[in-house]
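Below you will find the structure I want to go over with you.
For this depiction, one protein chain was excluded, whereas all remaining protein chains were kept in their positions.
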Amino acid sequence: MEFDYPRVLFKNRKPDRVATLEEYRESGGYEALQKFVGGRVSPKEVIRLVSESGLLGRGGAGFPAGMKWSSVPDSSPFPRYLVANADEMEPGTFKDRVLMHVDPHCIIEGMVLAAYSFSASKGFFFVRPSYESSAHILERELEIARKAGFLGHRILGTDFSFDIVVHRSGGRYICGEASALLNAIMGKRPNPVKPPPYPTEKGLWEKPTVVNNVETLANIPHILRNGPEWFKGLSATGHGAGTKLYAISGRVSRPGAVELPIGTRFSEIIDEHCGGMAPGARFKACLPGGASTRFMTGEHYDIPMDFEDLKKIGNRLGTAAIMVFDHNTCLLGATLNLMEFFARESCGWCTPCREGLPYMLELLRRIENGEGREEYIPNLRILCKQVWNSYCALAPGAAEPVISLLDFFEDEVRQHISEKGCPFHAKAGH
Amino acid sequence: MPRLVIDEREIEVPEGTKVIDAAEMLGIVIPRFCYHEALGSIGACRMCAVKFLQGPFKGVQMSCMIDARDGMVVSTTDEEAVQFRKRVIELLMKNHPLDCPVCDEGGQCLLQDETVSSGHGVRLFPGPKRTYRDQYLGPYIKHEMNRCIHCYRCSRFYQEFCGYRDLGPLQIGDRMYFGRFSDGALESPFSGNLVDICPTGVYTDKTARFKLRRWDLERAPSLCNQCSLGCATVANGHYRGVMRVEARFDSEVNGYFICDAGRFGFSYSNGGEGRRERPLGPKMAGAPASGPIALAGAREALENIAAKYGPEAIGAVGSDRNSLESQCMLALVCKTRGWLGPVFFSDPVVRRKTLAAVEALDGELAVSMREIAEADFVLVAGADPLNEAPMAALALRQAARKHAPVVVIDPRSIRLPFDFEHFPASPEEIEKYLGTLLRMAVEKDVAGLGKEGEEFFRATGFENFEPPAEMARLSELLGSSKRPVILCGTDVSVETTPAFAAECARLLRISGKQAGLFYLLPGAGSFGAALLSETAEKTFGSLIEDIENGVVRALVVAESDPFHFYPDRDRLERALSKLELLVAIDYFPSETVRRASIFYPASTIFETGSTYINQEGRVQFAQPVHRGGAPIRGGQHPPRVYSGLVPGGDHLPAWKVLWQIAGMAEEIAGGHGDISPQNFIPAALPAFDGLGAERGYPVDGPRLFAAKPGFRGKGGSAGGIGGERGEDPESFDLLMVEWMFGTSEFSAWSDSLDAALCAPYMSMNSRDAARAGLRDGDRVSVELDGGTFEIEVCVSDRTAGGVLVVPRHQALDWQKMKDFPVRVSAEKIRKI
Partner (left out) sequence: MLPDELKLKLREVIAGAESPREKAIDVMFEIQELQGWMSDEAMVEAAELLGMTPLELEELATFYDYIYRSPVGKYVIKVCDSTVCWLEGHQRVVDYLSGRLGIPLGGTSADGLFTLLPVCCIGYCDRAPAMVINKRVFGNLTPEKIDRVLGQLAEKADFSGSE
């Protein structure tokens, strides 16, 4: 490998095999647990170190991880719960799946340490149905961790007890939204709920609950073992911290999940780590952070891929799931496909999402099928603005590809209308 | 108290007020669908968007989701907000079938109103409309899902507010559906409110379906007189019939909702088929007579009786369904003419319990249903709220939702739509449980209770009583409560319990709590009857004896049917046949009416202004909604008779009939002129001086209390009773009880309630049943003094030992007993 970046989360990555507890321990695994939980270091110290490391949540929103834990009030009641969010249902996103298949103990140790920081006693691993293999691996490894004394009753012989169960989802995108996810675990309809109260005050069964993404949790043992300064130093930029799992899919030569310093330039990710574009394909645009981010054109091909730099260009790093489209891709078709996803997955709670997304879908479909009309374009713009004021972030996210399609590729859309059909259809056979 | 500016007008509102409510206080009604004051905000429909110009929030936001704060400047008319709301309407109307011309909601449809007011008119959406398959939801509610705008009001009302679990949100996205698991009648006895609460026509009133258009209706604020709560309603009349009853908002009494018995139990006023046909024409000796002739005939016949035997040979009978007007007139007639009575109660024990309740209620203790909903601990003693006063059960649920413990001490296997603690105590044991729980709760504060408190406290000691284990925890919760309420019934409890409950409430007050007291009384007119109790000492039972002894020769029965309530039908029949004259004044086609020598039709609550005092002493007035008369329906032409009157329009308010047949024109209202309740109610009840008003009383419902606040120090019966029954353990106390459907006269004469009936059953304790060799579902015959009745057995752990609980059900031939109380020995119950 020509790029000698330190690998942290993928340190134990094996071809076609899950790292064992022994392999994880050989690489320094469970040392942080021994030191902090075994040594009864103050939970506040755990929070302080993680806060100082600058770790931002890896689930998409980029909320500071330490701050989330510290927002559980000291005086709040017990039991307290920790949830590892492995729902990962946004199109293009699969990094957590790879992580769970690479080094599950890294996540388990992270969960125990996180739980320790705010005295949680029970953890839930929320896993989507198509990740049954991950659920299976986790259940197996959880039992191994339990036997080794790293999990369960009186961890490492201390008076701290914490156990984890795998909760299987019935499968819906909205379950990835933290408040909806909590409803799902409690066996209620997984509609999102607006704070207040925040889950950290009243979450599962009205008790304090923290929901973290699995990649976020996997970083914890490494931060605690190596210190916040080391973690900050992993970043490719001055303002970022840590490494990042980028999941690249679409028209590149080698799609997959790679671990790179956060802020690695987009060009490097594609050209060096994915083997460049697929044979015969030229870069047209990408969605840089999952299905609910804006199309990014070649203009920003060199952008550092981190939270701040993408924000500067009005986009989002999201889950760092990069979907790459080439010059033969009809982006209207891609947007239509995304809208089919969002409209289908809307939970139906609020009007703009429940009714607005199918409305947009109908207009996009008509344009793609050659039944488009000029007035659909301003109507789509209005709808995008309308759904921005939805109950949760699903519909605003769904509008991002549409609005950026109109911002960057309006000509392509108009071409569909004037030519009464998809100009790519003949070429690409979509 | 935050101050904010809405549409350039400043207002100060209580902390925690939502902006949508703050605006309403200024008279600005922000459009909304999902938001409902009783249900709270969920931010789903996005219709209440307004623009926040200054303050902690900025831009277009939902006014139902944001608390008013200092310094907010809000515009409801800002162009951006107006356009946003218009687009929400466009989205909601995208799939709406626009079947308004055939929709029963038309004319009172929030969706219709807000669509028009938003300015939306042209559907730009080019796609097809979504359609659904509807479900059968039972006899009262029609389902029409295509009209749905998915506001979640129905499921939230049904599940969260009422606690029933068979209607809810299904599917997701734009396939969202509100319905049941499968076709079938809705289980909630509050389901009718779906009609009111749905902002469009998904749920419509099946009983009124396709019979009316909203704008053709005569509407008036009315009251429900089917139980003692006096819930506010709106009655809708059309073509001389009552078409529909809706809930009317009353913040103190029923809030926004009413129960299904109250909503659908109006059809007696229109009459039904066959034996249920409403008697609209006066009759003499079974033959039709004109109004003036019947009135003059009755007056003459009564004068003859008085001349022959003296006026005390005429007995005057009222009931607990009388309006206060009828009751006052009965009292005045008896006082002036010297008739015997009036008799309002059947059973002397029920009379004394009602009196005790009314006497105990004072301005400090009496709480409304709103205050029950805000209570932090509720003790229910000898009451079955869901069956005796359904809306009280809903009020209790609101308290329970806010984590107030509800403890029920009652012999019946009480069902309520929330979790509660139940002590299945026999009627004699109720005070023991109540007193002990209270004693344990305030024990440690005994020093601070003062002399009277200590005295009472000593009297609540029950010997030989080992309190159930849960009581320790519950008494602790009661001890730490701040606003406890005692809800006490007057049906199955023993005579002393209402007074005892009041003393308990006072004791809680002495110990520093905002304790409240809430009684359930036998009927809508019970409170009024109790206020007039000085002149009404007699009960129907003693009147029967007077007839048998020849003391009473004539009866005037106003809005009452002894055949409905008297326990010994044979004896009643014999007694009535001894009478020389039976004058009946009623709107029900009752057996008494059928047997009357002279009958005069009475107006119903929908046809005449009626005053009722509910069980918390609240004076309320029901306005007449229409003049009444023979309803026009079923394609039949009204009778072709030449008359100045509306066909079937002879009926008069019962009090007016009494006034005329007693020849009272000379005594009241100075002779020939007409008479108004304003004149004669104060004559009977001085408290009404200056209070009464032809068009109704002050809307907040002035409250009348017989009692002055303060501790009575009587201590109820406490130590005295409550011991073992000490009788044959192989025999049972027969408790005759009320059901929500099937036991009231309204139910008997309203065919609209038939669909809600279920067959009567007799509940008994499982151990008792085992001893008697009976199993759940067995059919038994129960032998009484005057014959037997057959009934199904329902066995429950939660029914107290030693009792048989039987509803006074219209399908059950139960009036075969000598008198209450009735004991049934085990061998009298035979399996068949």
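Here the chain labels run A and B in written order, and each chain numbers its own residues starting at 1.
Rule of thumb we're sticking to: a residue touches a chain if its C-beta (ideal position, glycine included) is under 8 Å from a C-beta of that chain, and two chains touch if they have at least 3 such contacts.
From a predicted model like this one, the values you see are computed outputs, not experimental measurements.
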- Query: The complex has one chain that is not drawn here; which of the drawn chains does it touch?
  - Reply: A, B
- By the document's definition of touch, the residue of B:D166, B:E359, B:D546 or B:E783 touching the omitted chain is B:D166
- Chain not shown: contacting residue from A:S42, A:S130 or A:S253: A:S130
- Item | Selected residue (touches chain absent from view) among A:E141, A:E215 or A:E345 | A:E345
- Touching the absent chain in the whole complex: find that residue among A:G157, A:G170, A:G238 or A:G280. A:G170
- Where the unshown chain meets chain B, residue by residue: 165-172, 177, 180-182
- Message: Take the complete complex as the reference. Which residues in chain A touch the chain that isn't displayed?
- Response: 88-94, 97-98, 122, 128-133, 165, 167-173, 185-190, 204-205, 247-251, 255-257, 287, 291, 321, 323, 325, 329, 333-334, 337-338, 340-341, 344-345, 347, 430
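In this section, only the chains that are shown with their structure count from here on.
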- Distance in whole angstrom between the CA centres of chain A and chain B is 55
- Message: Residue numbers of chain B touching chain A in their complex, please.
- Response: 43-47, 49, 60-61, 65, 84, 87-88, 91-92, 94-95, 124-127, 149-150, 152, 169, 171-176
- For the chain A and chain B complex, residues of the former touching the latter: 172, 174, 189, 194, 343-352, 354-359, 362-363, 366, 375, 379, 382-383, 386, 389-391
